[in-house]
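The complex appears here minus one protein chain, its other protein chains still in place.
Take a look at chain A:
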Amino acid sequence: MIDLPTQRDAVAGPSGAPASAASTPSPYAAPSAGSGSPVESPAGAPAENLARGPVESHAAGPTPRSRARRRRAWLAAARLAVVAALLALWQLGVGAKVVDPFFWGEPQGVWATMYGWFTEGTSQGSLADQIIITLEEAVLGFLIGAVLGVVLGIALGRVQLLSELFAPFLKAANSIPRIILGSIFTVAFGFGMQSKVLLAVVLVFFGVFFNAFQGAREVDRNLIANARLLGASRWRVTRDVVLPSAFTWILASLHISFGFALIGALVGEILGANQGLGLLIRSSQNNFDMNGVLAGMVLVAVVALTAEGLITLLERRLLRWRPPQTHGGAAVE
């Protein structure tokens, strides 16, 4: 058994590196770490995650549906009000010359920049193209990294010899700060998509790998014995028992991983690119255009939150077999 190095994140989100899923003792605890997704929206994301628990348990409780709905609407309105108040305060601060818009930007400016990007396009071409490029890099990196991580993690978790053979290499590779790899990739593969995808792959791979590995190790031995006695081949056991049972772990890491993939793509673009949201942010920075930087940040947050939502949907679909985490959950519906 090789001991698992905790994941070291060379590239951390604005809120610092999220808790590594690999070091989380229980797979069930890990999804909540997803709320510390590397790219957090400046506005509502953390607050929403704080509120989600009580809202759900409330909806599942005996209270009539309409009341739960009214409560939800009220919460949404209150959140909106908080955001509006903060933005207004910021704008007022700029007006009163307390906040310097040169360093901190201003909401109106951010809005104007974004509106301009939408209607007239950016200096690098249409906004949609930039978003699509970045998304493409992130999604590709995410898919390749996740598949590699799952396959290798399960393989090493299942085959003792493989894990004994490769554990030191993986530990060594994991200890390399990823940002350095970003520089190497940019030099080696140029300003095109390749270097960004590669960086995203590397960022995604280790988190998924260590989770898949641990998941494959933690499979209930009785279940494996049962499958073997029922006539399953070793390959069938891997596919039918190890993979689904490791899936709780793997999905937990996927939540965080899309954020990493996005970071990989953005950092890659900032290090050197012809296109993409990262470059947009970078060139705004070079022009001392804080509003541009912030507008780019908002766009990234929207992308990240949308992806997070999609992964949650996928998780619900794939983990239907699991008992509900909050009591009563499914029974009411």
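As a convention for this text, a contact is a pair of C-beta atoms (placed from the backbone, for glycine too) under 8 Å apart; a residue touches a chain by one contact, two chains touch by 3 or more; residues count from 1.
Criterion: contacts and distances are computed from a predicted model.
A.B. asks: Not counting the visible chains, the remaining one has a UniProt entry; which protein name from "Fe(2+) transporter FeoB", "Spore coat protein JB", "phosphoenolpyruvate--glycerone phosphotransferase" or "NitT/TauT family transport system ATP-binding protein" does it give?
C.D. replies: Matching "Fe(2+) transporter FeoB", "Spore coat protein JB", "phosphoenolpyruvate--glycerone phosphotransferase" or "NitT/TauT family transport system ATP-binding protein" to the record, the invisible chain is "NitT/TauT family transport system ATP-binding protein".
A.B. asks: Among A:227, A:252 or A:271, exactly one should touch the missing chain; which is it?
C.D. replies: From the options A:227, A:252 or A:271, the contact with the absent chain belongs to A:227.
A.B. asks: Provide the residue numbers of chain A that touch the chain removed from this figure.
C.D. replies: Counting only chain A, the missing chain is touched by 220, 222-223, 225-233, 236, 240-241, 244-245, 247, 320-323.
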